[in-house]
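A single protein chain has been omitted from the complex, and every remaining protein chain is retained in its original position.
We call the chains A, B and C, going by the order they appear; numbering starts again at 1 in every chain.
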Amino acid sequence: MTDLPTSPLPALLVGLPILMATLSLFFRTRGKALVGLVGCLLTAGLSFIAFAEVTRRGTLIHILGGWDPPLGILLRMDPLAAVFIGMTAAVGAFISLYAWWYFRAQESTGGAFPLFWPLWLFLWAGLNGLFLSNDLFNLFVTIEVIGISAVALAVLSGKVAALFAGLRYLLAAIAGSMAYLFGVALLYGSTGTLDIGLLGQALEPGPATTFALLVITLGLMIKTASFPFHFWLPPAHSSALAPVSALLSALVVKGTFYILLRLWTEVFGVSLTFAAGQLIGLAGAAAVIWGSWQAFMQTNLKLVVAHSSVAQLGYLLMIFPLLVLAPGVTAGSADWLSSAWTAGVYQVMAHAFAKSSFFLSAGIIIMALGHDRIESLRDLATRMPMTVMAMGLAGVSLIGLPPSGGFMAKWMLLKGIFLSGQWWWAPAVLAGSMLAAGYVFRILRLAFAPAAEKQTWRPVPVALQLVALLLALASFLIVFPADYLVQFLESSKIFGSGVETIVEGGGDGNY
Amino acid sequence: METTSILPLLILGSSFIPGILILTLREDQSALRSFLNLFGAVAKVSLVAWVFAGTMRGEEYAFLFRLAPELSFSLRVDQLGLFFASLSSVLWLVTTLYAIGYLEGGKNRRRFFAFFSFCVTAATGIALSGNVITFFIFYEFLTLSTYPLVVHSGTDHAVNAGRTYLWYTIGGGTVLFLGVVGLHVLAGPIYFGQTEMIASLVSEHPTQLTILFFLMLAGLGVKAAIFPLHGWLPISMVAPAPVSALLHAVAVVKAGAFGIIRLVYDVYGIDAAGQMNLLTPLAILAAFTILYGSVQALFQDDFKKRLAFSTVSQLSYIGLGAAIVGVLSTTGAIVHLVHQGIMKITMFFAAGNVAETYGYKKISELNGIGRRMPLTMGAFTIAVFGMIGLPPIAGFISKWYLGLGAVEAGSHWVVLVLLGSSALNAAYFLPILYRAWFCEPDHEAVPRRRTGRLETQVLLLIPVVITGLLSLAAGVFAAMAGSPLSIAREIAERLYLL
Amino acid sequence: MSVLIDIVLAILAVYLALQSLMAPRLSQSVFLFFAFGLALALTWIRLGAVDVGIAEAAIAAGFLGVLLIDALRDFSPAVSEKQEGADGTSADRSTKDTKSRLLPSLALGLGLGLFLLIAVEAIWHTPKGGGLTALSEAMLAESGVEHPVTAVLLNYRGYDTWLEIGVILMGLLAIFVAGGVEVYRKPRVLVRDPLLRQVILFFTPVLFLFGAFLLYYGKSGPGGAFQAAVLWGATGILLHLGGWPVFAVIPRWLRQLLLTLGLGFFLLLGFAFMAGGAALFEYPPAQAGVLILIVEALAALSIATALAAIFAYFNQMKDEPNEIESTT
Partner (left out) sequence: MEPYQIYGLASAVLFVIGIAGLFAARHFLKKIIATNIMGGGVFLCFVSFAQRDALAFADPVPHAMVITGIVVAVSSAAFALALTRRINQLTGEESFPNDK
């Protein structure tokens, strides 16, 4: 553990955004926004520097307070964390720029919402802290930081619908974190450590471990809005302000997924069973079908996009069954695990870029029209070609058509599904694609139709449209470094050595 | 293996970059837009010709980019691909001219021409793909780039047609995706022409390979409009005439047919496909589609709809030829790619001219149109005779080779299908010619467009004349070196040598 | 005998929790929850966790209880759980409701019962991991404080505590967002009795000093920043109720400074030592004691300010939203 290179960067990645958030509190509307934006850009820059540092030197660690685990807390920036931090920085920087113009444009009508900036910086710090943390209890604190700031952002508009949705979101989030913490209590009780690495070595199968796996998985599934705990997500994401919706769907739900992924592979490796994997996969498949179908049935743009998140998060759950093979089954090829991993990472990135672009586009449309009813989107392609292009590209990525990031994710997912011999997941993936095409083109087809009635289109700053388009493009561009990225991720401990424990766990099949 | 070259990329870029640039133009910059378009089209034809010449000299052009482990973006020029690329690029040039004339003064032309360019990019991408995954990428790109063209007019009718089009093509794409991933998992990355991999697996995994073959065939069959997957094609008739030309002759259906040829010959290999008995179902399906499409065409009064069902029928000649083992029938299938393209595009241009000039969309309105538009209808007549299979027009050559191949392979029933289809072709096409040339016009009609001294606008007239003459030339000069037939023959021989 | 006390305490806590959820009147619910908090606090002390006990009593039961009681003003008092269904039409809905809710509640009950069995089985069979008692004791000398809990909170796991101070500040911001505007007004519930006001004035410094004592005592025994913060916060709340609305009076920059001092100083101190090559929140053992005391004091000040601000803000929530007396 201690032979890894130490670096101050992990600590700065958490400290800097909080410092800037604190600083911004001393300013009023304009100043808050300015300090906030500068803070966001600095954090993004720092994240990219840290990413580059990891590619150069490998996994970086920072031993907080100078106390080695198990007594102290370790920050660990391995390739997986670096990828998530880099993604957060890219999406976050774009959304920050969008937010700057978005709130400026609505300043005169009381839509400046300066508290967005400190809350978003806190959220960012929480996310970075989460990706870096190697300590189960510290992870709890970071998900609380994320949870409170995310709900506060969700209710920023102060509209009644947002308040109701926010309260539901908050109650679900508290319940989820409490369930997670219950699991942490049992893990600590049975091993006397909270450090992920040490836990992975010390943990033995038994009722306490199984129960911890159960409550931790359930708690994190609630916070990731996994089926059947997705009820809070569509109202919360659809009623928030555009930049906030983008943040919530692109980044916030990914945080808890990240913990789930880490814990399943690095902590629970030995105690996983085939049945546990199948159950969580089933939830994922159900989310894909149900969420897509719900998205297809909505009449408001933002609700379509929000329900689509439920479906897209379902794909993330579908990689868990692939981590555990059925008893007696040998994989068709050695790289099935790497396929499953890449599928997960790509789905996270593609969804982050595409969904944020979609929500930002929806924000642009609301700004122009004053509402987001789908049947009013006639003539949009003539009025706002850039936005239609952004929605089209983002939609293509959500459907998973080539050569988008979503395609890469689905390709890898299907490959993992076939290689692990679990072909029964394939229909859900394909049905999800078809339904996604359904809801995406339900929006786009009207964009090409001529205007039916007179509608007033208020002007929208071009910068906003540009940001949305760039994010959509990014969901395609992430495909190009795939080869490099897979190698980078494979250099991670989690990618390589986790494999054997998982195979053993699956092979035992003592459920 | 091959030398890396950016020429294949340039061929794609010659239509893709103008498309992007057009998107950034203003709607009213029509001169610049037309320039970009034509420049791209001419550049593409020249580049293809250049590569063609190089390939003849024995040079190889390939471009490879590794996306992920075992997932590479590969462009590689081979003769079959180049054959299709030549067809697309030449017909694109013609269609661009036609479209500029056709859409003059229309709305949303920026969008139209941009996606028009993307569409051809996708078609040439399909032609030049070096492996299955690259083929799939462009196959889906084609779906997406044609959608805005199908719904271009924006009427409810068009939007609904667009929806049908999407359900069929995205569904087909999804099934194809499943097949492609399955194949990838089973056999690793498949480069076209390397059939040893599949051949070595035949004895081990015959069931999986059969399932995957039919999955991919179903995916390709949607675009190739094989019964019962043809439903989108007649409905997409609402699109403007240049788009119909693109769908029926240049890009979409051809992508499907071309894909089937690739699948049979360059992925599975004719030996493996024969060994697993995959071709008989394909042949039967194709034969049925030929007859079914023709019968359906008989009952259509809408001009373009009749042409559309004719496409359904004619296109399956390619599938049929691919499914019969033998150099001659394969030659027939490959050459029909080009022959059907130039004949059908002539017909759609003609139908578009009639509709644009006089507003006639139904066959029952066409009485005496030949006298008013002699050049247009002359070209149309050549195409009709070709479709029926009269010598010395292009269609005759295809049918002749298909028939010879069938006899050679011992599938005599195919000859009956071909004869029956020719009779049906005559039955639904000749009434049009009869009305056009021999019936008196019902009433006086005034052209809706300013036509000058010609029968219609010059930009609408030139393309139809060119493609009409090409249809004739392809048949007349079939025996000469460099004709589509001779090239197709060469390709077929190589496929069987491998 | 001692086991009997444990059993009684456990049953009491469970009973109070159950009752607070089932009580027909909202106010009963809130007071029973308050009692539940106190029962838990007793449990903590019984389990040797005096610090937790003080924190529970002061923050979870005390502060949250006060907020809940304040919130009672908003809601109709006599609503029982049965008639609660949203609005006035609930009476005729209730019969239908019982039927439609029977099956889900049955499923929920069964599921939770099963869950409980698994949970108990798991807790009883949790292997003895040994915890970190020995290790934290061994390192105590280097931590700069004598009380192990304080050592964990401010040294070994100071990072958690720092983030937690951030959570409190963020909670305050979140409450501002939820409430609509960041405004402080004169308190609604004024203490009008002049004698009582004098008593408040007298008690304020006493509370403050007692807080300071707890803070200092935290170095070697139960106590510390959070416990001190609640006492200091209570002085703010008392002053507010006594008619000295602190937040309406002090300048904005000072308010923000008080709120952010704990978080900011904690971090800047960490950064300062980081610049010298140490890890974040790593203090040289010789100065650790003093530094931790300063950090604790400032953190307590910030938390106290936040708690008082939260109360002051809650206290004015029922007021007319337009009546602004001191804007930000």
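Please note the rule applied: a residue touches a chain if its C-beta (ideal position, glycine included) is under 8 Å from a C-beta of that chain, and two chains touch if they have at least 3 such contacts.
Since the model is a prediction, treat every value here as computed from it, not as a measurement.
Participant: Determine which of the presented chains are touched by the chain that is not presented, and list them.
Facilitator: Spelled out, the missing chain touches these shown chains: A, C.
Participant: Which of A:25, A:141, A:287 or A:301 touches the chain that is not shown?
Facilitator: Hidden-chain contact among the options goes to A:141.
Participant: Where the complex has a chain not shown, which of C:174, C:237, C:261 or C:308 is the residue touching it?
Facilitator: Of the candidates C:174, C:237, C:261 or C:308, C:174 is in touch with the missing chain.
Participant: Which parts of subunit C are in contact with the chain that was left out?
Facilitator: Within subunit C, the residues touching the omitted chain are 2-3, 6-7, 10-11, 13-14, 17-18, 20-21, 26, 29-30, 33, 36-37, 40, 43-44, 46-49, 51-52, 55-56, 59-60, 63-64, 67-68, 71-72, 74-76, 79, 81, 84-86, 97, 100-101, 105, 108-109, 112, 115-116, 119-120, 123-124, 126, 128-134, 136-137, 148-149, 151-153, 156-157, 160-161, 164, 167-168, 170-171, 174-175, 178-180, 226, 310, 313-314, 317-318, 321.
Participant: Since one chain isn't shown, list which residues of subunit A touch it in the complete complex.
Facilitator: 71, 137, 140-141, 144, 147-148, 151-152, 155, 158, 160, 163-164, 166-168, 170-171, 173-175, 178-179, 181-182, 185-186, 188-189, 192
Assume only the chains that are shown with their structure count from here on.
Participant: Can you compute the centre-to-centre distance for subunit A and subunit B, using the mean CA position of each chain? Integer Å is fine.
Facilitator: It comes to 43 Å between the two C-alpha centres.
Participant: For subunit A versus subunit C, what separation do you get between their C-alpha means, in angstrom?
Facilitator: Roughly 30 Å separates the two chain centres.
Participant: Quick check on subunit C: which residues sit in contact with 2+ other chains?
Facilitator: none
Participant: Enumerate the contact residues on subunit A facing subunit C in the complex.
Facilitator: By the definition above, subunit A touches subunit C via 6, 8, 11, 15, 18-19, 22, 25-26, 28, 62-67, 70-73, 115, 118-119, 122, 125, 129, 137-138, 141-142, 144-145, 148-149, 151-153, 155-156, 158, 163, 166, 182, 186, 188-193, 202, 204, 206-208, 210-212, 214.
Participant: Please give the residue numbers of subunit B that touch subunit A in the complex, ascending.
Facilitator: Against subunit A, subunit B makes touches at 23, 66-69, 71, 73, 107-108, 111, 136-137, 140-141, 143-144, 147-148, 151-152, 154-156, 159, 162-163, 166, 170-171, 173-175, 177-178, 181-182, 184-186.
Participant: Given the complex with subunit B, which residues does subunit A contribute to the contact?
Facilitator: By the definition above, subunit A touches subunit B via 332-333, 335, 338, 342, 381-382, 385, 389, 392, 396, 399, 401-403, 408, 410-412, 414-415, 418-419, 426, 430, 433-434, 437, 441, 445-446, 448-450, 479-480, 482-483, 486.
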